[in-house]
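Can you keep this structure in mind? I'll have questions shortly.
With one protein chain withheld, the remaining protein chains of the complex are depicted in position.
Showing chain A:
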Amino acid sequence: MYPIPADASATVQRPPPGRRTAPRIQPFKRVADPDFVLRTCLTLSSAFRQIYAGNAADLNFESLYRCTYNVCVGHGDEVLYTQVATTMAAEVEKLAGSLDSTASASDDEFLRELLGRWKKHSNAVTMIRDVVMYMERSFVEFRHKAPVRELGLRAWRDGMLRPDGEVRPRLRAALLQMARRDRAGEAVDVPLRDLMAGATKMLVEVGDGLYEEVLEAPFLDEVRWLCAGESVRLLASPCGCGEYLRTVESMMDAEKARVSRFLDAQTEEKVAAVVLAEMVEKNVARLVGMEGSGLASMLVDGRYWDLTRMHRLLGRVQGGVPAMRDCMNAHFQEMKNTAGDDERLLSREKERYREMINGVFRGEASFHAALDSCFT
């Protein structure tokens, strides 16, 4: 049997003084103390501050957890919830304030400091959440309030990443600078790249469209501007359609690689779309119909790699494939006219093009249709 101590008055809540019970079911007794909630909340707040200061090793989890339990059971959950939010906000303010002193430091230092503080904050939020888990389980879920982790993210967003603050422009500048150096072929050290990747993860985690606004949009704008310039330059030069498309593809791949090094994966597709829109979509007709190097001459010369590339790139923009189809139509017509009555030649050409469409253009249905409609 259980070793029942003589004084079996130990129940989970604090027993009212002087009550001696035999082992039977206890009725519910609550210590009615209006200040209790407030006092306990203050205790918890100072514990939170200690957590932020990194002195958790001196704290006793169980007693803090018990404080939360007692507060919630004493109907103080609302008060505690607000306390958690305000303490976090205050601590983030402090962290933000101390960051300003690094305003003149190099990008490298700045990022390191920022990420160090972010880590501290994230850990503190997790620890606080563990301590007030009872509140989270009962109050937060029951009343559909934002969970503690969410409060932490909001505090960080409003405290450290204010729209009018210095952190956002600094991050943007650091990223663009890094991207420019990378484009120019300078090696960007791995630690710096990792810091940037860390900053990206931080912004994505905070959410709220911050990553898109602070890092992604400026990066894409710069790529757009660069592509527009390059496009004009190339088209004015004597390079042919094939070479132009080759340059487009290599630029696209380079930018995607850049994104994978310092930005978030979601931006890869977006940057590819930007490159294609600026360099290909705007010039579809011109590229396809280019004299001496456009689609028609590629077909005649059998430049299979160029043809596949054209199909691959134009397939990703609006109106790309239809333009190719129209050009092919015209080309087939012209060929039919030149061949005239030579049945053998015609059927040979038809076969050749059919194979080409299957092989090079991966069986594109509209091209087959064009071929058939022309040669019936």
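Following the convention adopted for this analysis, a residue touches a chain if its C-beta (ideal position, glycine included) is under 8 Å from a C-beta of that chain, and two chains touch if they have at least 3 such contacts; residues count from 1.
Operating definition for what follows: contacts and distances are computed from a predicted model.
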Absent chain per UniProt: "M-phase phosphoprotein 6", "Myelin protein P0 isoform X1", "Elongin-C" or "Cell cycle checkpoint protein RAD1"? "Elongin-C"
Hey, which of A:F61, A:W225 or A:Y304 is the one touching the hidden chain? A:F61
Could you tell me which of A:A124, A:M251 or A:V271 touches the chain that is not displayed? A:A124
Which residue among A:Y69, A:F139, A:Y211 or A:Y353 touches the omitted chain? A:Y69
Using the document's contact rule, name the residues of chain A that touch the chain not shown here. 2-5, 8, 10-14, 23-26, 51, 54, 56-63, 65-66, 69, 123-124, 126-127, 130, 133-134, 137
